[in-house]
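Would you mind keeping the following structure in view while I ask a few things?
For this view, one protein chain was removed and the others were kept in their places.
Note that the chains take the letters A and B in the order they are written out, and that residue 1 is the start of every chain.
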Amino acid sequence: MIFGSLGDILIKLSLGMYIYSIIAISIGIKYQDLKFIYSGRLASYFGTFLLLLSTITLVLGFVNHDYSIQYVADHSSNTMPFIYTWIAFYSGNEGSLLFICTSLSILLFLFIQDKKLNDNSINFSHLFILLFQVFLIISTSILANPFTEAPNIVQDGQGINPLLLHFGMFVHPPVQMLGLTAVVIPFSIAIGSLCAKNENLNINSLRIWALATWIILTIGLALGSWWAYTILGWGGYWAWDPVENSSLMPWLLMTAFIHSIMVQKKRNMFKGWNLFLIIFAFFMAQMGMFINRGGPVPSVHSFGSSSLGWTFLLFMFVSTIFSFIFFIYRYRSLVSVNYVQSVLSRESLILVQNVLFLSVAIITLMGTIYPVFTKSIEDEQIYVGREFYDLVNAPILLLIMIILSIAPFVPWKNSNISSYINKKIIIFVIAVLLAVLNSWIISGHYWVTISFVVLYFSSIQILIEFYKILKTSFNKFKNLPNTLFKFLNILYSNLSRYGGIISHTGILLVMLGIAGTSFMGIEKDFALKPGQSGTLKNYQFTYLKTDITQKSDHTNIKAIMQIDKNGKSLGEYTTSKSYYPRFDMNSTKAGILNFGLEDFYFSQSVISDDNSAVFEVKINPLVSLIWTGAFVVVVGALISVIPVYKKKDKVKVK
Amino acid sequence: MLNLLGLFIIIIMVIVILLPFNDNFWNYINKNKKRIKTPLNDYSDFELDLNSIITDYQSGVLNDKEFDEHVNSFQEIINKSSIDKNARLRIEQLLKEVN
Partner (left out) sequence: MKNQENIFYNRMNNYFIYLFIIVISLAGCFYNVDNDLTHNEIRLLNLEKQIKCPICPAETISESNTKVSKDLKNFIKLKIDEGWSDDKIKSFLTSKYGKEILATPQKKGSNLFLWIIPIIVLIFGVFIYWSLYRTIRFRTKGEQN
């Protein structure tokens, strides 16, 4: 069939378009010729169109089981569920690269919409995005082409990795890849404005794209941990695996970045620092793509290619070094007049938060690449397990949480420490009392108590804030509809703040979920014969039987448990394990019962011939707060991103 | 067949990227031109100062007493400094609204 050659041609044509685009934009900038700029933009639009078509042909190749394409044969089969053929294209190295190229082209399309032609900072930014795009397309087309022809056409393909046959496959990989790719946009905006000698780094555009990138990365992370929780069978959601770390590190840096650009916008400071952060964030995002496909660090889910990884590494170092050189060269234009005046000011606290996030990112990076060093120097394969990261990163994250509960309620510029303490002492006392009360009821570990203190301290401040606004609105109008209107008006006048506060609340929920599962969680293995029972805390469970069903490409072993809580029957629940002989791999589906604030989690491991089985039973308190919290975080961020049109803003200065 | 398709796409590509070099194209574009947002963030640093004081007060981070203190010290500073005339006008306007 023609899908293969058509897809290949389309990629190469898009490459031609983008190269032309680079040339046209460069000429346009140099000679200030708007015709060339516009032509270059049209070429970019066309490139998006071509890459989309190319991706569609690949998808159609999968859906039609076109095994004349080697990649389709490697990652699908006749027996795989039909719906998965639509997304299998991004399950492997080559296809995911094509996905990344296409996502970048769509982001580029959105970026240049509605932008003035003579705005050189936009044009320079466009140029840098194009350079990255061209690099990606050349890598795909030459080193990892998904449309390579199969030397001989097989009857049936290899099939998709069984661990990927899960709802998470539909959402996590595309969002995650989109997020990592999207980091190049704020990076290019910053570097592009620097090239165009735009002093404020195009702050409005930079802020919106940084937030958009951050939102996508957050969703990707949340989906990934949720997926790991339901599919991997050990009852946890984060193992500090190298690939997990590689998606966390850009997120950490982008989180620092979205706060420090707020300082830039409000106080015109930290421009140099921002530039440093975004260069580092882009470095981390590329590191993420490298670890994902490079292979020097063994991981549960790397694609495992070889030469491609090193190409990415090379581009990463070249782009970072050039950016830093350019940054140093233009540094003087970034220095600002304002300065951090006092330790207890919002700028100062944000700077501390930035440093803390940076520390977590660097420590995680060191831990992730440490095995590579020991392998090359001492030829030992060291494994850095999650205990290291948990021990070292947790205190820093707690410090960040404490800052989170203080900074939004501290003024800009400067503030008096003793007056701050005097104002907040009552709130702190109430928070501590509530947290202690909680600990006595839920029986918590001291980490949980501390987290509760921070949560209550922050929530009370947030509630007071909203209450004050409500009171002012009511005092002005004294009737309900107008009050509501005025309340919403005040919120609308400062959407970025209130959106941020909502996001912070979400983060607090996530942290509480993490504290709960880490410090109040209980886990135990039970070896049971059919008919035998076990007890864990207030749950009683009886292993009833095992059903073994043979499907066409896998064997499904399903264990059925009767579960009771506090003596009352909850019904029968199952956990299953599917063995795929072709992959010699097991995919587990754990039984998860959710009770609002607690999860009862059980999965089976070994089943012997006499049907006796070993069950891993785990009680995860507060784990659903993690998913709920992530959702709240995204909602809050979306609220702050909504553009606000104020009449005052139409006045142009200088 | 594939070659023809490829050729067809290339022809369209060339037409598209050569469009901006035709003057009629610009007439057509300008007729349907949408209003492009004019972003601006060229406030002087002193205006940023005043703005942050006002937002802090409105969001309850500063109470009445602190707000007055901050505004007074701000007024002292700008009376001593030289500011661009337009900026000074805007600042005076804001201060009037605030009081």
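Here is the rule we go by: a contact is a pair of C-beta atoms (placed from the backbone, for glycine too) under 8 Å apart; a residue touches a chain by one contact, two chains touch by 3 or more.
The structure displayed is predicted, hence computed values, not measured ones.
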Completion exercise
Only these shown chains touch the missing one, namely A
Handout entry: Residue among A:L131, A:V436 or A:L638 that touches the chain left out of view
Key = A:V436
Completion exercise
Among listed residues A:N161, A:T320 or A:S359, the absent chain is touched only by A:S359
Handout entry: Option touching the unshown chain, where A:R386, A:K468 or A:K565 are the choices
Key = A:R386
Problem - Missing-chain contacts mapped onto chain A - result: 232-234, 236, 239, 241-242, 269, 273, 298-300, 335-341, 348, 351-352, 355-356, 358-359, 362-363, 366-367, 370, 374, 378, 380-388, 392, 396, 421-422, 425, 428-429, 432-433, 435-436, 439-440, 443-446, 449-450, 453, 520, 522-525, 536-537, 586, 588, 603, 605-606, 614, 616
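Here is the rule we go by: only the chains that are shown with their structure count from here on.
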Exercise for the section: Give every residue of chain B touching chain A within the complex, in rising order. Expected result: 1-2, 5-6, 9-10, 13, 16-21, 34, 36-45, 48-49, 51-53, 55-56, 58-62, 66, 70, 84, 86-87, 90
Practice task
Spell out the residues on chain A that touch chain B in their complex, using ranges where they run on.
Solution key: 2, 5-6, 9-10, 13, 16-17, 20, 24, 34-36, 38-40, 42-43, 46, 50, 114-116, 200, 203-205, 265-268, 336-338, 408-413, 464-465, 468-469, 490, 493-494, 497, 649-654
